[in-house]
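First the structure, in the form of structure tokens, and then the observations on it.
The other protein chains are all here in position, but one chain of the complex has been omitted.
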Amino acid sequence: MQILPYLVAAYVFLVGCYGLATSRNLIHTVGCLSVCQAATYVLLLAVGYRDGATAPVFSDVEPGSRPVVDPVVQALTLTDVVVGATVTALLLALVLQVAKRHGTVDPDELRELRG
Amino acid sequence: MHHLLPLLAALPLLGAALLVVTGRHLPRAAAETTGLVFSGGTAALALVLTLNSSPPMVEWVGGWLPVDGESVGIVVVGDGPALGMAALVSLLTVAALAYSWRYFAEPPPGHPGAFTALMLVFQGAMCGFALAGDLFNAFVFFELMSVVAYALTGYRIDEARAVQGALTFGVVNSLGAYAMLMGIGLLYARTGELAMTKIGRGLDTAAAGHGGPDGLVLASFVLVLTGLLVKAAAVPFHFWLPDAHAVAPTPVCMLLSGVMVELGVYGVWRVYGTVFAGPGGIPAADLTRALVTLGTVTAAVGAVMCWYQRHIKRLLAYSTVAHTGLFLVALGVLTPEGDDGIALYVVGHAGVKAALFACAGILLDRYGSVDEHELHGRARELPGVAVMFAVGAVGLAGLPPFGTALGKGVAEEAVGGPLTVVYVAASAITAGAVLRITARVFLGLGPRPRDARSDLETSGTGERPETSGPLRRIPDTMRTVPAVLLAAAFAVGVVPAFGGLVARSVNEAGSGGAHASVRWTAHGILLGLASTALAAALAALAVTRPRWVAAPGWAVPLRRLQSGHVGDYVAWLLMGVTVLGALALPGVLGG
Partner (left out) sequence: MNRLRLWLLAVGGAGLTALLVAACPGLPRFGGRSHPYGERAVRASLDRHTANTVASVNFDQRAYDTLGEMSILFAAVLGCVVLLRQARDEHRARPEPAAVARPVRRYALIVLPVALVTGLYVVAHGQLSPGGGFQGGVVAATALHLLYLGADYGALERVRPLAVYETSDALAVCAYLVLGLAGVLAGTAFLANTLLPYGTFNTLSSGGAVPLLNAAIGMEVASAVVVLLATFLDQAVEIEEKQGS
């Protein structure tokens, strides 16, 4: 039970990798990349969790009255989310152009760039 | 002085933002001048800081100086290697911007400064990564550098290959970055810190409790290194590189091959030295095993694949793969001499490789092709470019007194023994391939190769020039930039004080204070001459007796591996993680 959240993060990362390797559609590929990234959110937030703790926001909690979860990982996760969203947008833009130039989004049918 | 360190990342970003604010109202020349001013100003700042980097500087961004050794801020490192890389990045960006001066056919409508702005962000990102002393901060700048690089690689959206190469680049590099972030998460869990030196100390403290590194240290080491080695294009993480470098606009190729890939190698050096080198990290013998093995394979695969290319930019891309392998080998032996050698090699290689890409760009813009077979003898009318291409080739081979030769000689002595063969062979084969191009394309020597179309390779025909039509006359900027870059690579080896300066600042930052002297040795000069002679012989053989050096049967499966399929590349990446883990495992089991 104690390592379950970490195992979930590992599982999510592996599933994303499986999807990336076997994908038949580039949009799906980009989605799988986001799945891999979701694993990093799970890992970071699991690392920062503390039993019985609340959010590290002191506008309605007296400082020191309750434990709070690690605010650093939350900030890191926020950064990570923004990174993920922008990378997804950029890669989808590239998929759109691949679809226009190659007429397909199936990676098996892209016949350029070999050898 | 140390307060100025973060400005190396901030100034180019400010320039980019200003270009976007004013871009609509500026004429193109003004936008490009602004770009040059900002990147040049950053380069000047980087040089000044580099000259003042002894003793190494440290800056806590936001003024969060440590209290009792603890800080909540981000640390930026201003030692010789970090500032040297930032200076190299900045100078090469200036060169790339000068090369692209009034060069691209059509800037996006309404955004005359967009390309320049992206180049500036790229410069800022690479400088930020070079200076990072905080692991998560390094990840942020690593991602920034990747994101800009994807956009720049796919810049020519009318080209089917460009968008495919950029997408492959994006998927593989992002996956590597996420693996790196998983590793950072594991390290944070173990140590509760993000500054690299603090993580290193945390690992040592934890290991003292239960005797040596454990599975978590191994996993975090492998994951963090995966991200960096994907960037450094080590086999089997390298597949994205030829696909991306063959299709990116030429000025972007100059930066990708010249410094971005090398920043991956630099990252390995930095992260191992500050995080994993202690007793709680990965033992030196395991790192040596991992890097020397991967480096040797990388050099071999890169050199063989380089030799069989006909697409000139792809050929140059594979030569970058081969040279990264050489850098990794010298890094892996973990000696002060090895570090000095690679530092000089990287600087010399950046000049030579960027110049070669610049020359390939001239061919592309003049003839609309970068195919060795199609261009056979057509570039006889460009004697100046021919000379630069040949000089670049011998620079790649490591002919003394080029900077590459000095760096290679020092590195060869550091690795010693049979690994010297790898150095001579890889540099000779890649340089031989470039000389072969010179002989066929610029001199028209030998029979015209028969054009056997196969699905095994990418030809360089049917490319669209990057200018607004095929160039009749080569602009002076496009000729001057490669000449200056080659002269700089030459100067690195010739100016006597330079090698000593680099060695001193590298050793001051790492290598535990041990100082190694860097100088030309008879051994190094002889090996440099041998590589060059071998390269010339290979090229001569290829031109006069093409059958003797045609692709043998065993090279076919190797070439089939480069399938252009992103799923294959991801599977290879996973395989690489496993191999890396297996290579580093004995130390963890033994501990």
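Some points to look at:
Letters are used for the chains, namely A and B, taken in the order the chains are written, and counting of residues starts over at 1 for each.
Note that contacts are C-beta pairs under 8 Å (C-beta built on N, C-alpha and C of every residue); 3 or more make two chains touch, one makes a residue touch a chain.
Everything numeric here is computed off the predicted structure, so don't read it as measured data.
Looking at the complex as a whole, the chain kept out of the display touches A, B.
Among B:T34, B:N137 or B:T335, only B:N137 touches the chain left out of the display.
Listed residues B:S90, B:S220, B:Q309 or B:T532: the one in touch with the omitted chain is B:S220. Taking the whole complex into account, chain B touches the unshown chain at residues 3-7, 9-10, 13-14, 16-18, 20-21, 24, 59-64, 70-74, 76, 108-111, 114-115, 117-118, 121, 124-125, 128, 136-137, 140-141, 143-144, 147-148, 150-151, 154-155, 157-158, 163, 182, 186, 188-190, 192-194, 214-220, 222-223, 565, 567-568, 571-579, 581-582. In the full complex, chain A contacts the hidden chain through residues 1-7, 10, 13-14, 17-18, 21-22, 46-51, 55-59, 63, 67-75, 78-79, 82-83, 86-87, 89-90, 92-94, 96-97, 100.
Going forward, only the chains that are shown with their structure count from here on.
Note: centroid distance chain A to chain B, computed from Cα atoms, is 27 Å.
Every residue of chain B that touches chain A in the complex is listed here, in rising order: 136, 140, 143, 146-147, 150-151, 154, 157-161, 163-168, 170-171, 174-175, 178, 181-182, 185-186, 188-189, 194, 242-243, 246-247, 305, 308-309, 455-458, 559-560, 562-568, 570-571, 574. Those residues of chain A lying in contact with chain B across their complex are 9, 13, 17, 20-23, 26, 29-30, 33, 36-37, 39-40, 43-44, 47, 72-73, 76, 79-80, 83, 86-87, 90-91, 94-95, 97-98, 101-102, 107-108, 110-115.
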